[in-house]
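Yeah, one chain of the complex is gone here, protein chain that is, but the others are all in their spots.
Labels run A and B following the written order; every chain starts at residue 1.
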Amino acid sequence: MSDQLIIAGFHRSGTSATAQLLHQAGLFLGYELLEALPSNPYGHFEDREIVDLHHQIFMDNDMTWLIGEPFLPVVRGPRWQRMRQIIERRNSEHALWGFKDPRACVFLTLWKYLLPDAKILLVYRHFSESTYSLSQRHSSNLFTGEGNAYIHKRFWEEPDLALRMWLAHNNALLAFARAYPEDTLAVSLDMIRDGFPVVWAIERRWGLGLRDVPVGETYDPRITARRTRRQPVSDRRLIPKVDAAWRALEELGKETEKMLVQKEAAVVGE
Amino acid sequence: MGAAPSNVAVGHPVFYAGRFVHRVSDAVLPEGCELLGDWDVLPAQLAAAMERADTLVVLDPLSFPFEALTGTQQDVPLIVVLPSELDVDSLIAVFGKPVFAHLGFFDRVATPDSSVWEMLCRRYGWAEGQRVEIEGSRPEEAAQEIGIVLEAEAEAPKFFGDGSYEATRYWSERGAALAGPMPHRAICSVLLGSCFNKAMHRVQRTALEPQFAAARGARAEDIPFDILEVGTGIGRWAASFDPARTRFCGVDISEGMIAAARANFPERSFEHLGPDLGFPYEDESFDLVFSVTVMHHNPTPAKRTLLSEMWRVAKPGGRLLFLEDFVTGGWSEKSTVYPMSVLEFVELLLEATAGRVVLEHVESLRYPHDDWVRGGIIAVSKLGVPKKW
Partner (left out) sequence: MSENDFYTPTDLDMLRMENELLAFEVRFLRARLGWPGRGSGSSPSLNRLAQLEEAESDLVLLVRRMSSSPLGPFLRLRGGFRTLEERYLSPEAQEASSRDRLAYLELAEQDLVLLLQRMGRGPLGRVFRLKREFRTLEERYL
């Protein structure tokens, strides 16, 4: 029997750094890990087969990865079949495997349906940081002519796109966490920056057999400096929804932090 | 309650007396009714009369050209008076294919003979509320009795929102007042005439029945198919399911409506929902759970509860099906509808089901009297593995 750990978080939320950490800890993340290409600029540690499958389902539904609204997909037979093939190969060759893909936020229930025992590491980041990073990157790439102009233009022409995407992805994560609280562990990028022992927490919770790798060994805090800023918004109806999602994410993060307090208490007790 | 708005369709009952027109003309028909004889139903005259009709009472079905009713004329609700001289077998032989098979939920049959009614009702799946009970067997007697029934219906209270619309209270009061004496009026839109309600039902039925069949899928005929309708009212959609092959249950917040539903379809099961809106069924009990024009009458918290309950009682692999209005104008004092776009509904659905659904069908609906597309159907399948076998 294999175990599975999926790393899910919105784009620019720290999923790549987390994936690198878990990769070092012994989590198999795929046979063909993507590097950043102009057409997939955030593609570190993403499994090509799984990213392609997610793209195909988006395309089936006439969407791109710019999901800024609740996503209720048609999933055609061949896509289910492909998911099963991907799972069967990994289950037969690895006792523990997983994948990291921000797109997975909106596909978690499909994977969970085929992998009832899968665990999810939910990585989240404040919306102002994520959306700033997204919007700035795409606006400047549009200006310099790098990468996919159609994608870049959408961030330029639709003022709240990044925020709506943050909301849609994180609401999907929150819904999943509500449905499967025992199979979800939430960490924020802030917690990771502050040295939260992610691998230890995963092992404490689920005992998957990962090697303990201190966060500092793989994570460079200079790469994503903390940069809280005010969030521009055009449609003010988004504000209460975004606030509610952020509060709910922080509640989940606090649950995870309690584990550290318990650890420290146990250490003191020893 | 309030005064009728100015956009209620104006029409009047049309009585077709056929060969008996001279006898019926002496009877007391309600004011404003139109009387037609067998020479008055040439195509142009019939078309003109049907334009003016909000109900067509056929006192002499043996001479009426049912096949001449085409297009929007078929949306006029019928009351067919059964000839007393024919037995059940003869009635079926003469009227079965051309008339009875086409009678829908908003059409009615008048006969003094209860045993004839019961046999036809069982054969064609009619609701009890589709019977107009008359005592006289002669056309002039039937005309008089039906006239009284129609007059009472026209004077029935009209339930509008009064600026303080609250779903449970409103529908309970409406069900209590109307579901017993005139069940069809309990569920009809008060802003539109009876023709429009029959037309809406026709459009909805045309769209829903393939979805009901799709939900059943390739299941063998001998495996029972369990169905739950949420907001069943007086059981309008129970007639779409063959009781020999399906187990139909309906729930509603109105006790009056539930009582009428039970009277309409005694073999089906109907339950009243309490104020917490919890369904009295175990998890994973139904193959198909659906609602028709119910969600949009409820505020968001009630929608969330209803959607969660629908998901809970659906079997893994089962279907949830919704037919709702997704295009509405702003809230007004007379409204009983909460504006809800399709994406707002999808958001609620994903929240209530934690995304454990995939999309199976989407269809927009345009009703004959509307200039725009108003309604829509959304069908999803529930993901999951059965908890029990």
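One rule holds for everything that comes next: a contact is a pair of C-beta atoms (placed from the backbone, for glycine too) under 8 Å apart; a residue touches a chain by one contact, two chains touch by 3 or more.
Source: prediction; values computed, not measured.
Trainee: Of the listed residues A:S2, A:Q24, A:N61 or A:S139, which contacts the missing chain in the full complex?
Mentor: A:N61
Trainee: On chain A, where is the contact patch with the chain that was removed from view?
Mentor: Here the touching residues of chain A are 32, 34-35, 37-39, 48, 52, 58-64, 73-74, 76, 145-151.
Trainee: In terms of residues, what is the contact footprint of the unshown chain on chain B?
Mentor: So the residues of chain B touching the missing chain come out as 326-330, 339, 341-343, 346, 359, 361-364, 371-374, 376.
Operating definition for what follows: only the chains that are shown with their structure count from here on.
Trainee: How many angstrom lie between the centres of chain A and chain B, each centre taken as the mean Cα position?
Mentor: Each chain reduced to its C-alpha mean, chain A and chain B end up 48 Å apart.
Trainee: Give the list of chain B residues in touch with chain A in this complex.
Mentor: Within the complex, chain B contacts chain A at residues 343, 346-347, 349-351, 354-360, 380, 383-385.
Trainee: Can you tell me which positions in chain A touch chain B when the two form their complex?
Mentor: Of all residues in chain A, those touching chain B are 69-75, 106, 108-110, 113, 116, 171-172, 175-176, 178-180.
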